[in-house]
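Right, subunit A next:
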Amino acid sequence: MATSGPTVAMDEIRKSFGPVRALDGASLKAYSGQVLGILGDNGAGKSTMIKILSGVYKADSGKIIFEGKDVEFNSPMDARRIGIETIYQDLAIVNDLSVYHNIFLAREKLWGRLPVVKLLRNGRMANDAVDVLKEVNADIQNVNVKVGTLSGGQRQVVAVARSVFFSAKVLIMDEPTASLGVVETRRVLNLISSIKERGNIAVILIAHNIQQVMSVADQVIILSRGKVVAEREVKSSSVDEVINLITTASLGSR
Partner candidate 1 sequence: MGGRETGFLRRFLSLREGSILVVTAAITVLFAIFYVDFDSPASFFVIATTAAPLITIGTGQTFLLTVGELDLSVGSVFALAPCITLVLYGDGIPLPVCMIMAILCATVVGFTNGLISVKLRVPSLLTTLGMFFLVTGASLEISNFETITSPHGTSFEIAMGGGTVGGYFPTTLIWAITITAVFALIFSYTTHGLWTTATGSNINASLEVGVNTTRTKILNFMMTATLAGFAGVLETMRTETAYALQGGFPLTLQTIIVAVIGGTALVGGSGTVIGTMIGALFLGVLDDGFAIVGLNYNYYLLTLGLVLLAAVAINVRVQTIRRLARISREGAK
Partner candidate 2 sequence: MNSAGLRERLNARRIVTSREGSVMFMSVLLSIVFTSLNVNFMTERNFVTIGELITGNSVVAAGQVMLMVMGDIDLSVGAVYALTPYLVYLTYTAGMPMQIGIPLSILAAVAVGSANGLITVVLRVPALIATLGMNFVVTATNLIISNDYQQDMPYQQPYTAIFGGGKFLGIEISFIWTAFAFVILAAMLARMRHGLWSLSTGGNPAGAKEVGVNVNLTKVRNFILCSTLAGIWGLFAANHNFVFGGIGAANPLQGGDTLVLESIASAAIGGTSLFGGSGTVIGAFFGSLLISVLQDGLFITGANAYSYDTLLGIAIILSMVLNMQSRRRSRLGG
């Protein structure tokens, strides 16, 4: 339960690409230890919204408020630096590297602080990887294997473990179960629940499968044509109601 304000909030965001208005005054609030689901039909603006939050795009107008302060991102690195991590469908995972190298890529642990010679502390990184994977209840036993040999769900786990290790405060997941089978989807949903239980990360989830979203989310917002047309607390709503809301919105008068 949220005791203080939202970890991150977006307020009245507007964004156009040329003549196309992608977002027309959209807002959201995400709280630590809770999952916010963003739903809506194709083209509603879900993708644009999270890209603005993760620093890929810049909003034309509106504010992003992180831990009570206004922030501005000029690049994805800015967002990552304050603790907003995004996991896209391509996962930013390198198949030919081991699990622990993937977790630490570009943030490797080194021996000493020499300027040119950057020796990897593989042992330490591997141990830390094992620890963080246990924390998220992953069942990946061997952190030395190449990530390319893991299943889709396990790869998601590695990507999420990476964000968790680097103290993400906001974790944005874009269609995490899109290309996964039944077993792997369950694995990812369990992972999201584990993250929730930690209590210190706000999860924002985009997915098409409403049932899946409703099974882990605490709140959902429904976007249509760049605006938030409905907000619901999951425990006081239902899958059918949400489906109705989305359908009405997209067929709706205009």
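In this text, a contact is a pair of C-beta atoms (placed from the backbone, for glycine too) under 8 Å apart; a residue touches a chain by one contact, two chains touch by 3 or more; residues count from 1.
On how the list was made: all candidates are chains of the complex that A comes from, given by their letters.
Everything numeric here is computed off the predicted structure, so don't read it as measured data.
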item: Touching candidate for subunit A, same complex, options 1 or 2; value: 1
item: Candidate 1 partner contacts - residues on subunit A that touch it in the complex; value: 76-77, 80, 88, 90-97, 99, 101, 105-108, 110, 117-120, 122, 139-145, 148-152, 180-184
